[in-house]
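Yeah, one chain of the complex is gone here, protein chain that is, but the others are all in their spots.
Chain nomenclature is as follows: A and B, assigned in order of appearance, with residue numbering initiated at 1 for each chain independently.
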Amino acid sequence: MTRLPHGGRIDRSTVLRFTVDGRELTGHPGDTVASAMLANGIIEVAPSIYRDRPRGIMAAGVEEPNALLQVDGPCSEGMLPATTVELYDGLVASTLSGKGRLDPTPDPAVYDKKFVHTDVLVVGGGPAGLKAAAEAAATGVRVMLVDDQPSVEAPADVVVLSRTTAIGSYDDNYVLALERRTDHLGSAAPQNVSRQRLWHIRAGKVVLATGAHERPLVFAGNDKPGVMLAGAVRTYLNRYGVAAGSRVVVFTNNDSAYDTVRDLLDAGVEVAAVVDARSDVSVDVDVRILPGSAVIGTEGDDRITGVIVRTSEGGTVSFECDLLAVSGGWSPVVHLHSQRQGKLRWDDELVAFVPDGAVRNQEIVGMASGEGLWPTQALWLVPADSYDTHFVDLQRDVTVADVWRSTGAGMLNVEHVKRYTSLGTANDQGKTSGVNAIGVIAHALGGSVGEIGTTTYRAPYTPVAFAALAGRERGDLFDPERTTSIHPWHVEHGALFEDVGQWKRPWYFPRDGEDIDAAVARECRAARNGVAVMDASTLGKIEIWGADAGEFLNRIYTNAFKKLKPGHARYGVMCKPDGMIFDDGVTLRLDDNRFFLTTTTGGAAGVLDWLEEWLQTEWPELDVHCTSVTEQWATIAVVGPRSRDVVSVLAPDLDLSAEAFPFMTFRETTLASGVPARICRISFSGELAYEINVSSWYGLSVWEQVYEAGLPYDITPYGTETMHVLRAEKGYIIVGQDTDGTVTPHDAGMAWAVSKQKDFVGNRSFSRSDTARGDRKQLISLLPTDGSTRLPEGTQIIARDVDLTPPVPMLGHVTSSYHSEALGRPFALALVAAGQSRIGETLMAHVGSELVPVQVADLVLYDPEGSRRDG
Amino acid sequence: MADLRRSPLAHVQFPAGLAELPFRTMVNLRVDPSSERVEKALGVALPQQCGQTSVSGARTVFWLGPDEWLVLDDEPGIHAELVEALAGESGSAVDVSANRTIVELSGPFARDVLEKGCPVDLHPRAFGPGQAVQTTVGPVPVLLWQVGDETYRLFPRSSFADYLARWLIDAMSEY
Partner (left out) sequence: MLLISCPWCGPRDETEFRYGGQAHVAYPETPSALNDQQWAEYVFYRENPKGPFAERWMHSIGCRRWFNVLRDTVSYEVLAVYRNGEEVPR
């Protein structure tokens, strides 16, 4: 019997059944898997990762290096310390040799987040944390306390999060804490409650009461099952009512282990001896103490059966035991302090790194600050002939011999030793091994531990599942899906969608059995020969008001807007100061002091911020105000030679003739349905086209009106793929596809859009020597001479007769590539060095392992005369 | 003509505690904060600080920035009145009624739902009825207005409305 008859924070009236490594066991509410295993007399877990050595439960908290579980469930989870997994009825787990298994089953559990603010956040619910929380709460401020144990008895006015581990501490007291909400309930966990919750806590002040971790001692055979941290032995006694062994030897270099001795004796457990490394021991306990001595070996094939001790006189003595409680001193848990660049100092008396002051707006209390820790005599390793079983990092199977091999190889820095040996890199992140390793290094190099210093502490303090970091932002909620007012129609009519930024845009509308090529060919024919309709609502839209609006646009766009007449529209290009294309779109002049600017679908927010930056920081004297109206308007592009017939049904009050309503103008009207509309003669295809803008409340209705009016002409809805083919045939660029931040308007074949009459942002860069080079990459068309190869976008272009021994000089690359239904052949747009002077030349495109001859052609392949835009 | 309108969330089956308030008039106003003509047209003072709102009957004015406000009303006439009041003055009054929609979240757990994704401090000590701020709920930018102890109104861009509604319904499922 290792469960004590009384004591501990467990509920003995309820029995929980569970299985570990195939053994059916029982425990009680309040147990961890580790405490329940110990209560069943089991200390052994799976053998070590590399050396296959027997290992056992060594700690009682997050620092456990050996007892790692794979826990069964709807989605099995691995690498969970048995010392932190709360027992529930029906739990099934197996112990692991340092490697978990990823379950390929989708995890059905819910994970979420919570964002809260507090005046004071206390991390840790031990005596120091509770005291700090109570003191803060007494002043009337908001206080939160997080603690990783199941229950904390805090003052009523403190918000307590139990089963919660603060894993990361970030700038300005932003702390992430993981709450385990339902794991302890097993199959009784409610389905609609998140399994784990990641708390995002912004605190005015953070109080770290994170305590200290005990270190093991480094001696031959120190890894056997039954070697346990003395503090853990005490925790199992007092918190769980479990005696981890029946006959105990204690090995220590400080007084803390004597608390364990007293509690063991009180519980009726035999303590065979205390092996104390210190010569001068003055402790009043009724047990045999061997001062100035050390454990030099352990016995037993699996669980420890005895220890060999070298006494202060130099002789050896053996003790039978089934538990060796070890204490090599204590390390304050400074992780959250150090994550914030908090400084540490080496304390020779405590033999520990302790915080050297606190981070701004933080305080460190209790053992985390070094307060209350025990004076310790450094004992980094027990001398021996061989150091091959002096384990430093149990989880990585790293011994003193391994550490010295690395220092012998010239690794003089702890970070280098860490990477050479893998010490401290396991999922316990060296909580019990880190400082011992530094001591061993110091021993080898002859320096002081404080000079060597620690490795860098990084979040998370304990492992956290990616699912918890993702929260609800997965699956359908992964990222916002922006939709237009017409979206339901697209869905209903079988559109396939393409992501453009966060927008869902129809890609194409396949009819029965059509693949993308067939659907796009049909959509293109409709737009070129009949009438087609596209939802263009995703374009960014900004209203610009003010007496200086024209002047402002003159400075922002490469071309002129100041003298644009009301009722007229103009395509514009904007550049960054380096002269590279940044965005483009058509702008309408609504009246003398009002413009309506459109941006690319993905560029809307960036353009508005850009405009505001100039207005607020450089030209505050301009009378200009910008307002984003992207979603105010639904925009329906009616495209093709029959578009006039369709629009005339919708807008009977308008004279749609080319003379009365010329290209690049717009009209305000009221549709036959009574809906107010602004109709623009704008074309992104070269065909006669009208863009109908209405309040997005009416977007779906007016789209349906267009569709109904177009049925006699077999009106065809089309998506982004057809839009791309049509625009590329005309040589119209897509910013971000045909440009990449290194393309000037001249490079893109738009010198005509660059004013020579006025200054604008980027203008000065066009005369920089690099920008004025004649061999810059310029946008041109490419026609594969076989008339059939569709070049993959990104294809590299090289000269025809170039030597193919690498490195082969690259002339450029394909930016857009499609099959042209109108031309009956594939074509591409490409950025090619001095491309505009190569028209007619044949170059080679590198496709897979083939070289495909391509002819360089003018950027505009379809209707270069522009004869089709008026219908 | 009202039958031709369709609100961004017309297709959503709302659980108790969540509803769309569609088709309200909204005007984005940019003007000098001391404009008397605009305040006269509004019939209410322009709020001068982040978080503040001014109310007059069905009309509420929200502070968006030091020279920017959102005017909310039941009737569309306010837009023309503001444009007229601005005549000859620097500024803008743009109809943005369809640019956003309004989602009302109410119930004893309303704050808990929002705290699953809103980085602003919504604790009663920091935020309360009558206050409104621009922030994010989940990954969606919104104007967030607390109208009662347990009632909030969220103004997302129309294109984000469907995602936000799904996000909120998901977040509410715990309660």
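The rule we apply is simple: a contact is a pair of C-beta atoms (placed from the backbone, for glycine too) under 8 Å apart; a residue touches a chain by one contact, two chains touch by 3 or more.
Not measured: the values here are computed from a predicted model.
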Of the residues A:609, A:708 or A:775, I need the one that contacts the missing chain.
A:609
Looking at A:288, A:768 or A:800, which makes contact with the chain not pictured?
A:768
Missing-chain contact, candidates A:11, A:24, A:52 or A:172, resolves to A:172
Would you mind spotting which of B:18, B:46, B:64 or B:168 touches the chain that isn't drawn?
B:64
Name every residue on subunit B in touch with the hidden partner chain.
50, 64-66, 68, 119-120, 133-136, 141
List the subunit A residues touching the unshown chain?
170-174, 202, 341, 360, 577-578, 605, 608-609, 612-613, 616-618, 620, 759, 763-765, 768-769
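Here is the rule we use: only the chains that are shown with their structure count from here on.
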On a C-alpha centroid basis, what's the spacing between subunit A and subunit B, in Å?
31
Residues of subunit B touching subunit A in the complex
1, 4-8, 11, 23, 28, 30, 67, 90-92, 94-100, 115-119, 121, 123, 125-126, 138-140, 157-160, 162-164, 166-167, 170-171, 173-174
Counting only contacts in the complex, subunit A reaches subunit B at residues 112-117, 142, 192-194, 200, 202, 472-473, 476-477, 479-485, 487-488, 503, 538, 543, 545-547, 623, 625, 627-633, 673-675, 695-701
